[in-house]
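Complex shown without one protein chain; remaining protein chains in place.
So, chain A:
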Amino acid sequence: MIHGYLNRLRLASDAPFATVMPDISANIWTQRQLNLIEEEEIPGVVKIRLQVCNPNLPGNIIQYDYLESAYVFVPPDPTIVLYNHDPMLIRKAILAYTANSLKNSPQKSVTKRHKETAYLEGEEGNIHSNPPKILQESSTIDSDEESMPETGSQQASYYDTQGEEETNNVNFLQASKGEDGSDSESEVAEAGSSKVNLFSHCERGVQTTIIRNKVASSTTVTTVVKSFSSNANFYEIAVAYDVFGRKTKPEINAKIERKKDESGAASKQLPFTPADPASEESSPEEVSTELSNRPGLTPEGFQRLKHSANVIERMLSQSMFDDLAQDLKYFEDAADDFRENEGTLLPLWRFVIPTDAVRGTKTNSSGTCVRSLVWNPKYFDLLAVGFGSEEPDFDGGGLVCLYSLKNAFHPEKVFKFPVGVTFLDFHAERPYLLGVTTEDGSVYIYSLHSKLSGLLYESSGLISKDSSNITQIKWVADKIESCPTFVTVSFSGTVHLWLISNKKLVQLLVVTLSFDGPISDEVNRQDMQGCCSCVSVHPRDSNLIIVGTTEGLVYFLSLESDVTPSKTYSAHHLPITSLQWNPFHINFFATTSYDSSLKIWDNNQSNPLLVFKLADPLTDVAWSPFSSTTLATISSAGKVYVFDLSVKKFEPICVQRLAPRDRPKLTRIAFNKYQPLIIVGEESGFIGTYKLSPNLRKTTKVLEEERRMEVEVTKLERLKKLLSL
C-alpha cells in the first residue's frame, strides 16, 4: 500500500512543487534517488528532485540504547500509518494445531485458556464465554470504510470459507451471561474442536534463580574441662605440715653433720655399700631432685616407687628382648637333626658390667674381669657375678652384681668392694646366703633375703695370721645344726672351715697343705706350702673336698676323717684353674689347667680316666646338671668346648668361639640348673648367655625321676669300664 504511494509520488516528480531536501541519509530510498539523480546530470536542465519527507517529522530524535548503554540517534520512521485494524482472523494451519492441543489438555486448562483469550480480546471477566469459533468468513470483518474492496476480497480468498453467512466474529466477541452456565461444560467439551489463538495467547514462564539457603557454622576447639574434688579439712592440713617438717628436718641435720665430718678424719669406708651409703652422702646435696622435693614422698613411698620403677624396667627389658626369651623357651636348632653328634650354642642375653662402676675414681672403679659366676640354686633367672682383676698388681676395686634374666639392662643389686672379688658362692639350701671372698683375704657373707638384706658377716684378712689371698669359697652342708658352714682355700695353702654361729664367723683351720713335689735342697721342705687355687665340694656329700693348687697338684680331703689329705694326684704341670666333682657320681671329677688339658679322674685311681689335649689354656670347667656325661670347658682363646662322653669319648661335640678376637679370654662358665642355658664370663666384663642346642643336652630317658641318679651313675660306670678295656 505504502509502496504504491511512493511510486505515485515518484511519477509525479516533475510536478511543479518542490520540497526542501531533508538532510537525512539514512533512508535508503532517498539515498538511491540521490545517486540516480547525480548520474543523470544533464546540463541546462534544471532538475527538481522531489523527496518523500514529512516536514513534521523530527530529525534529531535520540533514544537510550540499552545494548550500547548510550544515547543514539533514532532514524525517524518516514512511514505514515494510514489505517490500522486489529486482526481477528486466524490462519487455518494454526487452527489445526490448536485444535489438537486443546483435545489433549485437561478441561481445567481449557477453561483457563478461555479466560485468557476472552480477556485478550477485550472481554471482561466472564468465565463462561463462548469458545472461539472458527472464523469462516472474513468478508464481513472489515467494518472500516477505508478498506479497499479489492484487497478485502483478496484477503477473504486467503481463508477457507464454508459459505455460511454467520457473523461469527460477533458471536466470538459476545459473552453469554448466565445462560451458558449449564452449557459451559458442553461448550468446553466442544473446545476440542475450537482453537486457541497462539499469537494472542502464549504461555510463558520465567524461573527466577532459586536461592539455596546455606547454613555455615563453625565450632571452636572444645575447652578441656577437668573436674577436681578434694577435701581440705584440718586433718589434711595438719598432716601436710607434718610431712613438710619431716622432709626439711633431715636435710638440715645432714648439713650440720657434713660440716662436722669435713673437720674430722675420713671415716673408714665400709666395704658393703648396698647403695645406702651412697645415697646418704649425696642426699644432702641433691635437694633439687624433683622426686625428693615433693611433699608426701616418704621413704616408704620411695620404696614403692622404686618397686614400680623396677617393674617398668623389667617390662621394658622383656619387651625389648622378647625374642630372646622366646628363643630360650621355644627355639630348637633344627640343624641338629642332621648334624650327628654335634651341637651349637645360641647366643641370648648379654650382660655388661654397670658402667658407673667401672669409671670413676680409683676407689670407686672396679676391675672388669669376671672372676666368678654362679647361678642361684633356687631362682632360675638370678645370677651372681663377681668382678675383679686377674692382674697381680691391680689396685682398683671389685664388684658383686646380681643380674636377672628379666632385666638385661642393669643388675638388680650391686655391691662395691675396695679390692677385687675373687670368688662367690650361693648356699645350696639357703639360697639367700651369698659368700664373697676378696683379694685381701676378707670374707663377706651377704643375705639377699627380702626381709633382711645386706651384709651379714665380714671377716677382714687380718683375723688369721697367715691369711693371704683367699681364692675360693664353697658352702658345705651344716655340720652343726642350723649353722651355715663353708670352706675357703687360700694361696698360703690353708684350708679353713668356717661356721656362722652365734651371729659371728668362727674360723677353724682344717689343714695346711704342704707342697709335695721336687724341690731343691736349699729350701726347707716344710715351709713350702701348696698354693690352693680352687676347691670343689661334692654336691652330694659335702665331706668330700678336692683342692687344686698352682703347682698342678690335686689334694683329696675328707672332712670326716683326719685332716691330712688322703690322696694326692699330680694332675698337671701348670696351675690348676678349676676342678669340679661330677654332680651324680661320687668318685668322678674333672680338672682343667693352663696346660691346655682337661682330665677326668676317678677318685680311686691315680691316673686320669680321660685326658683331652686342647689347643689353648683352659680356664674353667663345669659339669652339666642334667647329664652325668656332659661337661663344658672354656679356654683363654675365647672358645668353648662341650663334651658328651656317652656320645663321643675322645672329641668334643661342640667347639665354638664365643668371645671377640680382641679380648678373647673367657674366665668362667656355669650351667643353669633349670634351663638349657650356660653362662660365660669374659675378661672384658661381658657375660653372655647361650642356649644349648638339642644335641648338647641329650639326656637318657628315665621312667621315674628318682631313678635318675642311678641311671647316671651307671652311665659313668659303663664308661669307666669301656675305658679300662
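Please note the rule applied: a residue touches a chain if its C-beta (ideal position, glycine included) is under 8 Å from a C-beta of that chain, and two chains touch if they have at least 3 such contacts; residues count from 1.
Everything that follows uses one rule, which is that contacts and distances are computed from a predicted model.
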Omitted chain (choose from "Sorting nexin 4", "Transcription initiation factor IIA subunit 2", "DNA-directed RNA polymerases I and III subunit RPAC2" or "Dynein light chain roadblock") - UniProt protein name: "Dynein light chain roadblock"
Chain not shown: contacting residue from A:304, A:449, A:657 or A:718: A:304
Touching residue (missing chain; options A:56, A:207 or A:230): A:230
Those residues of chain A which, in the complete complex, touch the missing chain: 224, 226, 230, 236, 239-240, 243, 275, 278-279, 282-283, 286, 289-292, 294, 296-313, 315-316, 319-320, 409-410
